[in-house]
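Removed from the display is one protein chain of the complex; every other protein chain stays in position.
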């Protein structure tokens, strides 16, 4: 019984290869997490167990996909970065996106009992959606990361103040929302401090900065011992004369395999630090170079 | 701290809305399941627990996504069908695909202990990738389904014979493979019967036909009591004069909500039957019409 | 001097093959024709020479591209239809679209002196842009055509009334526009008749209906001698049981070549008739079947 009669249906599959030499960001988001946080009584404004579970799932993704150079998470969202030279799955968008979403979900559900030992999952289960976005230059990529980290700050300051007003100030949600409408950051800081003795600066870094995941090769010693020189950017340049992005000068097969192994072996670091300024990137040049040091 | 400086990065997001009035098939596949079946010692050629788990996960997906009109699974793959009129997530490809993959993965991992009570999952965890394919006509869609079911048959006959040769015939994998090279179906049937007393026709329907999932509204009585009339196709026609597919005559909001509720309430049937001939479709007209009866 | 060092740039080319089994409409539009009609003093509301030139250019396109089954033009726009089974240029969108736009432009400029013998073209020259849109069903395709023809009617009634108010009624543009704001068709008909003794029904069919181009195989005799039967649609049905759209049953090479030759030889008819009702399509079944009779 041959299958040739029906095989023509394969011609309806359409290619979705992503443009070469561009950074691939896959951002995933919890589906219906507003409902889910209520169902499982997550603590407000931040539930540390939930954030730790997100980070553990993201670390699982980075371990299974050594091509990823970085992850960044806030609340129920996570962004994963593939290097612009990445050729995993021939850069097929569906394959890259679904693989990340599936691997993340798998770890999230698998490790739920570790982080919520007394809370039983029941259907509908946690799930995530995701999409890929391309960024042609390092500037664009870093601006994307900055955008997410600024968003983390804005949301967290708002949520911290909102829940202080509700939990300690005795306001209902509507009144708290009204109180905050149109307020600047400085006003929120003031509300927190004057009414609730909360110094926002002393809030946990994880809540204020989000979670940054990367492969933990040792911090480059030159960066540690000498002050990073802002004028001699160690990040790869995309300029016409730079050999770094000259036409693919691919690693030899042996070198590529060795590089891959180093990446697989490296510990996944989870830190809560500034990724807007140059320092983070200057000290970890392997993130933007895509080469294990 | 405004975020406007970085917000321009949103302009790099590109729309991926799928063409209207086409059937959307999302097919997902187990990632690295060759390795996974070895790691967890799945039975060969078919592990009923594993197939039941696949079906349970697929049923979970159909329960959480009432827009799905059908599912079809074989081995470690599953196809899910959205009706051509579906407007879920504005038909965004990434959103549809990742939601299905994530929901499936979530249920797969969550229900693993039910189907493999004595087998502990360990990382790397099971995961799935997926993609969406569009089919403009009912014929194309049914040919896609037929293609998968024929593939199920071809693969299962091969695998059944291969593993009989190995498990009962004492051949090693290489010898078994060589023995089967270039054989027709009839030869494989003969090998099974003459050497191993296996009548392939008596093999479980689940292995031979795969698993068909749909919402179990009662079989339409007219279809039951009268012989289906092949010349008066009850399937929706795409012809120019047919009112069925005339420009979107969307249900009223109330009707749509009622329809949605009926679909949510319906039991998900899991059957192992022929979907190549007309009978299956004639008896369940709601699958192709997309309207709960 | 080998070229291999640079050839990697070809990898940046991305495929743009259009979904099979869908109707391809390429619509082109004059660029900046508002300015151009002023520059060359086109008659208002319709310049017959300009419309005849559009039609001549469109006929040139249909002669050079036998795969086209139909064209429809109004004002400075033209829609060209490729049959859903068309495989020209492997259905690459850029190639189909640019070829039509270029061939049209070529004929437009080449034949300008024939239609405007005393008007010399000078740069900036007339040009057109275009795009491809897919329609999965015959209903969708015919609704597209109806949409354009209704638009033709609406615009022409408006323009006829507007220019009557200006040219014969002595109003300036602003006053005429104001007078017509919010008027129904019946009001415009009345203005034309009561003030200017113009019976809109007697306006030229070309202005009211636009221009329909198709290959002029003789009108099918059955359609001529017997009344078209609206219930037995001779147009191809997309239904699941119809053999017409079953998986591509491509013509044999000889048959395909013969079919192509018949199409090349056929006269291009230019008519100004209703394409909204069934009659047009019933009488020319080869347009939707894509097969020369």
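Each chain gets a letter, A, B and C, in the order it is written, and its residues are counted from 1.
Everything below uses one rule, namely that a residue touches a chain if its C-beta (ideal position, glycine included) is under 8 Å from a C-beta of that chain, and two chains touch if they have at least 3 such contacts.
Here the structure is a predicted model, which means the values were calculated and not measured.
Participant: Check each of C:3, C:118, C:181 or C:254 against the chain that is not shown and name the one that touches it.
Facilitator: C:3
Participant: With the full complex in mind, choose from A:63, A:95, A:142 or A:284 the residue touching the hidden chain.
Facilitator: Going through A:63, A:95, A:142 or A:284 one by one, A:142 is the residue touching the chain not shown.
Participant: May I ask which residue of C:41, C:87, C:114 or C:185 touches the chain that does not appear here?
Facilitator: C:185
Participant: Write down which of C:94, C:114, C:168 or C:199 is the residue touching the left-out chain.
Facilitator: C:94
Participant: When the complex is taken as a whole, what residues of chain A touch the one chain not shown?
Facilitator: So the residues of chain A touching the missing chain come out as 19-22, 84, 134, 136-140, 142-143, 230-231, 233, 235-242, 245-247, 278, 281, 288.
Participant: List the chain C residues touching the unshown chain?
Facilitator: Touching the chain left out of view, chain C contributes residues 1, 3, 6-10, 12-14, 16, 28, 31, 60, 63-64, 93-95, 97-99, 101-110, 121, 123-135, 140, 143-144, 146-147, 150-151, 153-154, 185.
Participant: List the chain B residues touching the unshown chain?
Facilitator: 5-6, 8-9, 11-12, 14-15, 17, 19-21, 247-248
Keep this in mind: only the chains that are shown with their structure count from here on.
Participant: Any idea which chain sits dead centre by C-alpha averages?
Facilitator: Central chain: B.
Participant: Among the chains, which one keeps its Cα centre farthest from the Cα centre of chain A?
Facilitator: Farthest by centroid: C.
Participant: Are the interface residues of chain B and chain C largely the same numbers on each copy, more than half shared, or largely different?
Facilitator: same
Participant: Return the distance between the CA-based centres of chain A and chain C, expressed in whole Å.
Facilitator: Distance between chain centres, rounded to whole Å: 50 Å.
Participant: Could you give the separation in Å between the centres of chain A and chain B, each centre being the mean of its C-alpha atoms?
Facilitator: Distance between chain centres, rounded to whole Å: 32 Å.
Participant: Let me have the rounded angstrom distance from the C-alpha centre of chain B over to the C-alpha centre of chain C, please.
Facilitator: Result: the chain centres lie 42 Å from each other.
Participant: What are the residues of chain C that contact at least two other chains?
Facilitator: 19-21, 247
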